[in-house]
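Once you've had a glance at the structure underneath, I'll fire off some questions.
One chain of protein is taken out of this complex; the other chains stay put.
Right, chain A next:
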Amino acid sequence: MEGPETDASFHFSGIEKYFNSYTLTGRMNCVLATFRGIALMVLYFKVKYKNTPAMNGTLTDFKLYLICEVPMPGEANANSSCNAQLVR
């Protein structure tokens, strides 16, 4: 059965004293470190993509007109031409 009394039977040194999967303290610290790591990752991605918007500019309505001159079938020296006109 796990508990403070069985924790004394484990002898770790260095960083393993605080982060291991055997003692109560070690497991708690691993869990907290995992949660903090996930929270940091979420915060990082939120801040990173908050400062780069997809599009700059103001929303405005435009109409695009394509005006073409198409010659009649019987006309001589006829050329078709098209003009594009952007109207706000």
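Just so we're on the same page, contacts are C-beta pairs under 8 Å (C-beta built on N, C-alpha and C of every residue); 3 or more make two chains touch, one makes a residue touch a chain; residues count from 1.
Just so we're on the same page, contacts and distances are computed from a predicted model.
One chain of this complex is left out of the view, and of "LLGL scribble cell polarity complex component 2", "ATP synthase subunit a", "Transcription initiation factor IIA subunit 2" or "Large ribosomal subunit protein mL46", the protein name its UniProt record gives is "ATP synthase subunit a".
Taking the complete complex into account, residues 2-3, 21-22, 24-25, 27-28, 30-32, 34-35, 37-38 of chain A touch the chain not shown.
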